[in-house]
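Yeah, one chain of the complex is gone here, protein chain that is, but the others are all in their spots.
Now for chain A:
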């Protein structure tokens, strides 16, 4: 609960900080409603729609209502998937409004001690520090490998955790060992002659828990003919902070990344996680009020590109690619699609693989319900959205679900578990499948050669 005095402070901050023009830009046409997952899954509650949320934010600014529990709930239940943005004819930048509103509320809210602690650990203690991320990851790895996991699962200790955390524990990937995590490369040469020089944004989670996917990404870039620079000074993108109401921390992280990349003579800064990429792309907006950083941020953002776009540009899909025959469907990462506007490239790459029968699922562009830590804090809504997604995935009869963002990947794994499909369906990151296909084609060629010479 937020006290009356806190509400008054929040209201004042709304009046000072919310972009009034942007709020007025919404002409309340409702075109965004059918695209909003929370509107649909809540049984068409206007308060759970973009139009409703904008109206609530505006009403707080106008002093028509206080930012009470209902207002907070509405903003909390938003996935931040931004599916409402591309369909909005008026071009309302809903994501920016939401980010600002959430930041204001988070900064003024008296949260219970344990939540504050968790937030502090996650936002300030862990994510900004790559060494600590590695330590945490290696602890997780130790947990997974030492037999403790088996013990914990067997003894039912997990039941002490809320259901949403329990589910998550089951689908976490097997993380690399501390040793594997330590020596990350800083530069890689292309296979053959260099077509492009690019930098790779390694991310924090991606470079720990999903290290193999990062390795695969760099490998693909090499195969496609890129010289790859991986500046060691980079760090967490700050998306979690920005979306979670810790904007100031997000700005610090942004500055660190801008500084880490700006001296590099590269054409693109390549990302492989839709969530991070979209946030990096918006550094210009994040730092718009900081004259010393604004232009540097915009220049940084202009070079951000998703791996799939880079690969298509370099003609990767014309290389031999092969996997064992399988039916594949693709789950869009919301931020990759709605903010980075990347939807065609991943599909093009998938369709280029020999052995892949690509089947589009209905509403592939609808959020999977992962949305950062949404699935942990709003499990009920998240699972409703996920179950719909799995139903659509099932209908395609796909045996492989491909995603392009770590959060979505975990969520898909969770969905597969929930739907009882672990035996027949797998979820993979696009780049992992692409590497599998490149190596598969290589192996097939090799086999062919041996057959011919013997």
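We adopt the following convention: contacts are C-beta pairs under 8 Å (C-beta built on N, C-alpha and C of every residue); 3 or more make two chains touch, one makes a residue touch a chain; residues count from 1.
The rule is short, and it goes like this: contacts and distances are computed from a predicted model.
Chemist: Just to verify: the chain that's not displayed, which of "Carbon monoxide dehydrogenase", "Glycolate oxidase subunit GlcD", "Aspartate carbamoyltransferase" or "Sulfate adenylyltransferase subunit 2" does UniProt list as its protein name?
Modeler: Listed in its UniProt record, the absent chain's protein name reads "Glycolate oxidase subunit GlcD".
Chemist: In the complete assembly, which of A:55, A:229 or A:297 touches the absent chain?
Modeler: A:55
Chemist: One chain is left out of this view; which of A:8, A:24, A:117 or A:302 touches it in the full complex?
Modeler: Spelled out, the listed residue whose C-beta touches the missing chain is A:24.
Chemist: Among A:34, A:192, A:232 or A:325, which residue is in contact with the omitted chain in the full complex?
Modeler: A:34
Chemist: Going by the contact rule already stated, which one of A:91, A:185 or A:420 would touch the omitted chain in the full complex?
Modeler: Selected residue, touching the omitted chain: A:91.
Chemist: Considering the whole complex, not just the chains shown, which residues of chain A touch the missing one?
Modeler: 20-21, 24-31, 33-34, 43-47, 49, 51-52, 55-56, 59, 64-66, 68, 70-71, 73-74, 88-91
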